[in-house]
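The structure's right below; bear with me while I get my questions together.
A single protein chain has been omitted; all remaining protein chains appear in their positions.
Let's turn to subunit A:
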Amino acid sequence: MANPVLFVIAHPDLGQSRANRHFAASAKSIEGVDVLDLYKVYPDMFVDGSHERHRIDGKSTIVLQFPIYWYAAPGLLKEWIDRTFSYGWAYGTNGNALKGKNLLLSIATGSEEKAYGPEGVHHHPLDEFLLPYKQTARFCGMNWLDPLVYYHARASEKDHLIAHGEKLKSRLSELVHAASKQEMSHGA
C-alpha cells in the first residue's frame, strides 16, 4: 500500500533554516509519510502538474510545511497549488480528487506569537493570513485540520524545537494510523 501522508516542504534555502530542516527530518522518520522537498524537485519552479496529481492520488492527507514570507507561503508552493489543483481534478466538473482528504499546515514564523495580534507589528492573528489555504481546502472538499504553528523559529531554544518536532511526529503518526484504520474498515 502506498504511503497515506504526503508531506510537502517548501523552503527555498532549507540549508539555512534549522527549524524547517528539523521538521522535514521529523517527517521523514515517520513510516507512512512521503516527503516532497519542492525546491529540490523543481529548482526551476517549473511544476509538473500531472506528475503531482499522480503523487497525490491515493493519499489521505496532505501536509504543507513552510515559513511565512510576506504573509503567505513561498512562491513555489503557490505555483505547486496552481499547477496541481486543476480544473476537473480538484474542482469543477468531476473535480473530486481531493474530496475527503485532510489538509494540515505546519508553519514556522520568524516573529514571536505576540507580533500576530492587534498590538503586534502584523496586526492580525496568523489564522487570518491562512484564510486562502483554509478556503482552498473547503473549495476542494478537503478537511481542514488545525494548523501546527512554530513561532519565532530562529530564536527558539533547541529543547523547544525538539519538543515541537515530537508534536509534529505524533500528529503525523495519528494521521497515518487513522488512514490505515479506515483502509481496514473499507476492506472489511
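Things to note:
One rule holds for everything that comes next: contacts are C-beta pairs under 8 Å (C-beta built on N, C-alpha and C of every residue); 3 or more make two chains touch, one makes a residue touch a chain; residues count from 1.
Criterion: contacts and distances are computed from a predicted model.
Comparing "SigE family RNA polymerase sigma factor", "Inner-membrane translocator", "Glutathione-regulated potassium-efflux system protein KefB" or "Circularly permuted type 2 ATP-grasp protein" against the UniProt entry of the hidden chain yields the protein name "Glutathione-regulated potassium-efflux system protein KefB". For the options A:Y91, A:Y116, A:Y133 or A:Y150, the residue in contact with the chain missing from this view is A:Y91.
Touching the missing chain, out of A:D13, A:D57 or A:D82, is residue A:D82. If you put the missing chain back, the residues of subunit A touching it would be 44, 46, 48-50, 82-83, 86-87, 91-93.
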